[in-house]
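Let me give you the structure first, and then I'll get to my questions.
Note that one protein chain of the assembly has been removed; the remaining protein chains are unaltered in position.
And now, chain A:
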Amino acid sequence: MDYKGQKLAEQIFQGIILVSAVIGFIYGLSIQQFGWTVYIMLGGFTVSCLLTLPPWPMYRKNPLSWQPAVPETSGENRDKPQESQKKKKHK
(Lines give C-alpha, C1' and ligand atoms only; values in the text may rest on other atoms or scores of the structure.)
Protein backbone atom coordinates (compact mmCIF):
# COMPACT_ATOMS: atom_id res chain seq x y z
CA MET A 1 0.00 0.00 0.00
CA ASP A 2 1.22 3.53 -0.66
CA TYR A 3 1.06 6.36 1.84
CA LYS A 4 -2.20 7.86 0.67
CA GLY A 5 -3.68 4.39 0.68
CA GLN A 6 -2.60 3.82 4.28
CA LYS A 7 -4.19 7.09 5.33
CA LEU A 8 -7.38 6.13 3.49
CA ALA A 9 -7.42 2.70 5.16
CA GLU A 10 -6.98 4.26 8.61
CA GLN A 11 -9.78 6.74 8.00
CA ILE A 12 -12.05 3.96 6.74
CA PHE A 13 -11.63 1.67 9.69
CA GLN A 14 -11.82 4.46 12.26
CA GLY A 15 -15.03 5.69 10.66
CA ILE A 16 -16.61 2.23 10.53
CA ILE A 17 -15.73 1.40 14.14
CA LEU A 18 -17.02 4.74 15.43
CA VAL A 19 -20.27 4.49 13.48
CA SER A 20 -20.88 0.92 14.65
CA ALA A 21 -20.09 2.00 18.22
CA VAL A 22 -22.70 4.79 18.11
CA ILE A 23 -25.31 2.52 16.50
CA GLY A 24 -24.55 -0.27 18.98
CA PHE A 25 -24.76 2.05 21.98
CA ILE A 26 -28.10 3.51 20.93
CA TYR A 27 -29.57 0.11 20.05
CA GLY A 28 -28.36 -1.51 23.28
CA LEU A 29 -29.71 1.41 25.31
CA SER A 30 -33.12 1.13 23.65
CA ILE A 31 -33.55 -2.63 24.18
CA GLN A 32 -31.66 -2.59 27.53
CA GLN A 33 -29.23 -5.38 26.62
CA PHE A 34 -25.54 -4.60 26.56
CA GLY A 35 -24.88 -7.86 24.71
CA TRP A 36 -26.27 -6.38 21.48
CA THR A 37 -23.94 -3.39 21.73
CA VAL A 38 -20.99 -5.80 21.80
CA TYR A 39 -22.39 -7.82 18.87
CA ILE A 40 -22.82 -4.71 16.71
CA MET A 41 -19.27 -3.60 17.58
CA LEU A 42 -17.94 -7.02 16.60
CA GLY A 43 -19.84 -6.77 13.33
CA GLY A 44 -18.26 -3.38 12.65
CA PHE A 45 -14.87 -4.83 13.50
CA THR A 46 -15.33 -7.67 11.00
CA VAL A 47 -16.42 -5.29 8.24
CA SER A 48 -13.38 -3.08 8.89
CA CYS A 49 -11.10 -6.11 8.79
CA LEU A 50 -12.47 -7.12 5.40
CA LEU A 51 -12.20 -3.61 4.01
CA THR A 52 -8.80 -2.53 5.31
CA LEU A 53 -6.62 -5.54 6.02
CA PRO A 54 -6.16 -6.94 2.52
CA PRO A 55 -4.33 -4.48 0.22
CA TRP A 56 -7.16 -3.70 -2.20
CA PRO A 57 -6.35 -1.83 -5.44
CA MET A 58 -8.08 1.33 -4.21
CA TYR A 59 -5.21 1.75 -1.76
CA ARG A 60 -2.62 1.58 -4.51
CA LYS A 61 -3.76 4.48 -6.65
CA ASN A 62 -0.89 6.84 -5.72
CA PRO A 63 2.32 4.89 -6.05
CA LEU A 64 5.57 6.64 -5.16
CA SER A 65 7.45 7.91 -8.18
CA TRP A 66 10.96 6.56 -7.75
CA GLN A 67 13.84 8.08 -9.64
CA PRO A 68 14.81 6.12 -12.75
CA ALA A 69 17.63 3.68 -12.09
CA VAL A 70 21.08 5.06 -12.99
CA PRO A 71 23.31 2.50 -14.74
CA GLU A 72 26.43 1.92 -12.62
CA THR A 73 30.03 1.98 -14.06
CA SER A 74 33.36 0.98 -12.40
CA GLY A 75 34.63 4.63 -12.21
CA GLU A 76 31.78 5.74 -10.07
CA ASN A 77 32.41 2.79 -7.72
CA ARG A 78 35.88 4.07 -6.89
CA ASP A 79 34.73 7.66 -6.39
CA LYS A 80 32.04 6.87 -3.88
CA PRO A 81 34.18 5.31 -1.10
CA GLN A 82 36.65 8.23 -1.39
CA GLU A 83 33.87 10.77 -1.02
CA SER A 84 32.53 9.03 2.07
CA GLN A 85 36.01 8.97 3.59
CA LYS A 86 36.41 12.70 3.03
CA LYS A 87 33.13 13.43 4.77
CA LYS A 88 34.18 11.42 7.82
CA LYS A 89 37.45 13.38 8.18
CA HIS A 90 35.60 16.70 8.21
CA LYS A 91 33.55 15.57 11.16
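Things worth noting here:
Assume contacts are C-beta pairs under 8 Å (C-beta built on N, C-alpha and C of every residue); 3 or more make two chains touch, one makes a residue touch a chain; residues count from 1.
Note that in this section contacts and distances are computed from a predicted model.
The protein name that UniProt records for the chain not on display, among "Phosphatidylinositol glycan anchor biosynthesis, class Q", "Mediator of RNA polymerase II transcription subunit 7", "Signal peptidase complex subunit 3" or "glutathione transferase", is "Signal peptidase complex subunit 3". Contacts to the hidden chain, counted on chain A, fall at residues 1, 6, 9-10, 13-14, 17-18, 21, 24-25, 28-29, 31-34, 37-38, 41, 44-45, 48-49, 52-55.
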